[in-house]
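Here the complex is missing a single protein chain, while all its other protein chains stay put.
Up next is chain A:
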């Protein structure tokens, strides 16, 4: 076992600790260094190998696209919530998945929960289907196509799997 099994995570912990305390006093640097070294040592054995980000620029673009979609989603949901409730057509939808990696599925499910009118509910045991609940459903196929085109494809490209 090496001294720093997860160098990137160590750096991240170090920086985040200092940022959270907004201080670079020697005490905080010492504490940050302690956490940056000890936490990775403790959790390293629980880690399983995950795919690396293949296209960082695409990942950054994806992040901002999702931020914009969150904004749009909020306005849409606000209109739906304040409008007449009896016009809502909620529904459960099964979305076939092409992504296979756990990280990819987690990212997709989280994105789906944060964006227009959908919350991810469950993933089938064989990881082939993502079940979502939609607040208002006009056309099931449109929703499936939108999620696959807009979110699943870039995630697949970013992770390269």
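In this text, contacts are C-beta pairs under 8 Å (C-beta built on N, C-alpha and C of every residue); 3 or more make two chains touch, one makes a residue touch a chain; residues count from 1.
Throughout what follows, contacts and distances are computed from a predicted model.
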UniProt protein name of the chain not shown, from "Na(+)/H(+) antiporter subunit G", "Signal transduction histidine kinase", "Branched-chain amino acid transporter" or "Dimethylsulfoxide reductase": "Na(+)/H(+) antiporter subunit G"
Contact residue for the chain not shown (choose from A:40, A:104 or A:117): A:117
Of A:6, A:59, A:77 or A:103, the residue in touch with the unshown chain: A:77
Residue in contact with the excluded chain [from A:32, A:109 or A:159]: A:109
Footprint left on chain A by the chain that the document does not show: 16, 19-20, 22, 70-71, 73-74, 77-78, 81-82, 85, 88-94, 96, 109-114, 117, 119-126, 128-129, 131, 133, 135, 137, 140
